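Here is chain A:
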Amino acid sequence: MLGIGLIKGLAETGRNFVGSYLDPDRLVTVEYPEERLPVKENFRQFPFLVFDGEKADIGLRCVACQICEKECPPQCIYIEKSKDKKPDHLGKPQFYPAVFDIDISVCMSCQICVEVCPFDAIKMDQQFELSTADRFRGLLLTRDRLAKPNSHFQAIHPRDAAEIDMRRVDERAKAEAKAKADAEAKAKQATAAAPGATKAVASTPKPAAAPANEGAIS
Partner candidate 1 sequence: MAATLDQLFVQLLHGMTAPLPEAIRPWVALAISLGAILAVFGLCFGITTVCERKAIARMQNRLGPNRVGPYGFLQFAADGIKTLTKEDIVPRTADQVVHFLAPLALLVPVVLTFLVLPFGRNMTAMDLEVGLLFFFAAGASTELAVFMAGWSSRNKYSLLGAMRAIAQMLSYELPFILSTIGVVMITGALSTTKIVEAQAAAPGEWLARWHVFTPWGLAAFLLFLIAAFAESNRSPFDLPEGESEIVAGYFIEYSGFKFALFFMAEYLGMFSSSGMAVTLFLGGWTAPFAFLDWVPSWMWFFGKLGVLIALFIWVRGTTPRLRMDQLMDFAWKFMLPLALIILPTAAIWHYAGRGWLGWLVTAPIVVGAYVLLGRSLVGRRRIRQRSYRYAAT
Partner candidate 2 sequence: MSPIFYFLAMLTLGGAVAAMSLRNPVHCALSLVVTFVGLAGVYLGLGAHFLGLSQVLVYVGAVAILLVFVLLLTRGSGKDEFDERPDRWWPALGVGGGLGGVLIAVVLAQPGLALRTAPPELPTVRALGESLMTDFVLPLQVVGVLLTAALIGAAVLALSDRRRTPQDSGPVTSREEGETRR
């Protein structure tokens, strides 16, 4: 009979009207500025640069290898290599980025820079309230604005960070052990050959390139 379907529909909207007051499964709205949903661990927004220790300009993990700059699909990363070198966490002298800019008005949050980075230096941030009145400089993140401490990374991606930290500790321990062994070997050699005429070059091993696709997420 004409009208039955309409009445069924009315009953349905009526039920939803009542249900929106009773059933949290129906009323899914979150009143954003006051209420916030917990951010998912995998959530990604824009990249940031991880640094170890306290100071960003010392502990930056990035070695300015420019892989991310090459791989970035929308080409929003700009890196200038430094002239000098600084020791990294293993003590090996490395370049560091003199300029590291990410234009987040171009960045599409695809995470490819994170995946291809062999040094665990660039990670995805979860900061999403980035609106600014200055659409040029406000949206161009420079090195200083990008650099964030490892503790921040640990806070937003705990599983990931723990794994990476563990690996880095391992690497460091290995590197130190090797350095020590090398030094001892050298010392032995030196004592055996010509004592006093050695150049104390601690040839640290190359950091084991982390499997890029694994380091980021798993």
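Heads up, the rule we're going with is that a contact is a pair of C-beta atoms (placed from the backbone, for glycine too) under 8 Å apart; a residue touches a chain by one contact, two chains touch by 3 or more; residues count from 1.
How were these candidates chosen? In short, all candidates are chains of the complex that A comes from, given by their letters.
If you're wondering where the values come from, they're calculated on a predicted model, not measured in any experiment.
Of the numbered candidates 1 or 2, 1 is the chain that chain A touches in this complex. Across the complex, candidate 1 is touched by residues 1-3, 6, 9-10, 12-14, 16-17, 19-21, 26-29, 31 of chain A.
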